[in-house]
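Every protein chain but one is kept in place in this view of the complex.
What follows is subunit A.
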Amino acid sequence: MANDHRVDGRGKTKLSKNLMQMKFMQRTQESNVQKELEAEQRRRIDETHWFLDLPEITVKESNFDVEPSFAVCEDLKFGRMSYKGMNPSIEKIMRSIEAEELEAISEQREREMTVSDEEMARRYSTLVGTITNKFTKKRNRTQALDEPQEKRVKKEFRKPPDE
């Protein structure tokens, strides 16, 4: 039996003809036949379709984006304004826009000032050894440095050997 097992292209075991004819394999065989038929049909349809024998059109990646608005180019403000309490709701909107801008600026500044995640990771990785040092006792320190990764084996009951 073992010799009859073959592996087809998809890594699926192919079973022998005799095995496939057995009663409990009938359903699988049916579905296989169905699949083959479908594939055949699809191939026939594909063949009847016409296609132009042209080289594929490749869209060249443009070096330019189009930005048609002056408002974006020149960073123009929102065109609705009110001063000295002429329209309180507009003044509220103005204040919120202004606050948003300030926040964006401060965020930008913060990004420049603080350490990036990568930098943090790099620095921290060099620190790891130093920090483990802090939590080990002085006596163990040299030992801990040599083999800090050693796992402690949990004590458990061992069956005594038979004699």
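Here are some notes:
We adopt the following convention: a contact is a pair of C-beta atoms (placed from the backbone, for glycine too) under 8 Å apart; a residue touches a chain by one contact, two chains touch by 3 or more; residues count from 1.
Heads up, the rule we're going with is that contacts and distances are computed from a predicted model.
The listed choices are "Cytochrome c oxidase subunit 4", "Large ribosomal subunit protein mL38", "RBR-type E3 ubiquitin transferase" or "Exosome complex component RRP40"; the UniProt protein name belonging to the chain that is not shown reads "Exosome complex component RRP40". The residue touching the chain not shown here, chosen from A:C73, A:M113, A:I131 or A:V153, is A:C73. The set of subunit A residues touching the chain not shown comprises 62-87, 89-90, 93.
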